[in-house]
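In what follows, a single structure is set out as structure tokens and then discussed.
Of the protein chains in this complex, all but one are displayed in their positions.
Moving on, here comes chain A:
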Amino acid sequence: MIRFEQVSVTYGDAAAPAVQGIDLTVPEGELCLLVGPSGVGKSTLLNAVCGLVPHFTGGTLHGRVTVDGRDTRTHKPRELADVVGTVGQDPLAHFVTDTVEDELAYGMESLGLAPDVMRRRVEETLDLLGLAELRDRALATLSGGQRQRVAIGSVLTTHPKVLVLDEPTSALDPAAAEEVLAVLQRLVHDLGTTVLLAEHRLERVVQYADQVILLPSPGAAPVMGAPADVMAVSPVHPPVVALGRLAHWSPLPLSVRDARRKAGALRERLSGVVPPAPGAGAGTPPRNASGPDGIAAAVSGLGVRRGRTEVLHRVELTVRRGETLALMGRNGAGKSTLLSTLVGMHEPSSGAVRVGGLTPHRAGPRELLRQVGLVPQEPRDLLCADTVAAECAAADQDAGAPAGSCRAQVTRLLPDVPDSVHPRDLSEGQRLALALAVVLTARPPLLLLDEPTRGLDYAAKARLVEVLRALAAEGHAIVLATHDVELAAELAHRVVILAEGEIVADGPTDEVVVSSPSFAPQVAKVLAPLPWLTVPQVADALEATA
């Protein structure tokens, strides 16, 4: 269905091609997963299928890409619109109209389909994606999972043979991600649609894939094959595969179910061992460090309203120094609001917030900076200068720190970033590190991160975990709002689950997470009922018992 023949793409002034030597065929009706570290050209490859590369982005494409027999060199994206449906990373950027029903019809209107056909297909698609309830809703009021489903639906109505998706689940909570993947499954199974998708969060998708295309490193030729074979050699892989590799299971399990079947022996071997406390590596949290000095933030009876909606309701929370806390819950549960209340962006409608002796919404930004730092969901919001060096100088000035202290943080967090680069040209992981360095310049005892692993590959995530562990060991209190259960399992001493603005669970990570079907990490699911959470934990234990 999709054929790449000796394709290489070089962008305008780049020295080396973004991708090269691509020679592969995606057969009809397969769900094909594109994996690889950040910056290997996954998006370039996806956009080459719908013709946006090179028609829209510029650059030179050598070789030939054909989709359903149409050559993308001679067909512009709009002329491929009836065979390829493309959904980018951000569904909001994809929407042209303002309501669900109009959005579903937009593509068909552009193709000039007859009104009765359009009406029928809109109704069919509403049912297929479970959107019938939302048909008159404004797009801006939808939740993340709903938006993603509408975006998929809006390209489905034209009955494309190929669906191309760039990171469809990375911004979603685990439940919403499953919603979207169930829809994709259904398309492949029932309608024979060919699906090509790129995703960083492999633990969510790899078990659904028929084929995996691996781009191992920039400029390297792709490897294509059955998921288990490719995962055996892939530098990026989900925890369940890591566990399988560790235990030498063959064939490699891709889903929790396969792994559980093989895990009998491993469970037996581990049953006598007591796993180290979660968040290991950062040492045990100073739970006994009572007294005002040990407490980085205290929230009592907190309520926050936005308009008529009560976003947070009677939240009680204490964060101690040296402790890492993961804040979890579905999209819109109030996680971000709680974080921004801690930095004083919202005034509480009831209750009290104390951060290092200050009341955040009354404190001046300068004093507050020394007590609490927040890395927002989009780290770029924090960066305002046009080079890394200027950014560091500005951060030193803001924090009143001696010159060079921010740069020292940057060097520590990411050694190989030159001073002259524009923050926009950094990769997601580098940008996050820079924002983190900027925040750390004022040495706040409390560090807040909102959804830090969005768009990070496994390597960048591992680096982030190391950095955060070191910070916790130095005595920083860290609060992460995240959908990433694997991250929470690796880092957090404590997990707090929010639902509709209320805390519904608060306790040590192993207790909260192991019992929850949606927040348990893969290793916990495989080894349940044993309370193991991460692959490194298991690896250490195996080494010790061997």
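One rule holds for everything that comes next: contacts are C-beta pairs under 8 Å (C-beta built on N, C-alpha and C of every residue); 3 or more make two chains touch, one makes a residue touch a chain; residues count from 1.
Definition applied: contacts and distances are computed from a predicted model.
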Protein that the absent chain corresponds to, by UniProt name, given "Cobalt ABC transporter permease", "Bifunctional protein PyrR", "UxaA family hydrolase" or "Carbon monoxide dehydrogenase": "Cobalt ABC transporter permease"
Residue touching the undisplayed chain, where the options are A:12, A:365, A:418 or A:517: A:365
Absent-chain contact - pick from A:40, A:152 or A:399: A:399
Residue touching the undisplayed chain, where the options are A:59, A:275, A:373 or A:536: A:373
Where the missing chain touches chain A, by residue: 50-52, 55-57, 76-82, 84, 86, 88, 90, 92-98, 101-102, 105-115, 118-119, 122, 136, 138, 140-144, 146-147, 154-155, 158, 171, 306-309, 311, 330-334, 336-337, 340, 343-345, 364-366, 368-369, 373-374, 376-378, 380-382, 384, 394-395, 398-399, 424, 438-439, 442, 500-501
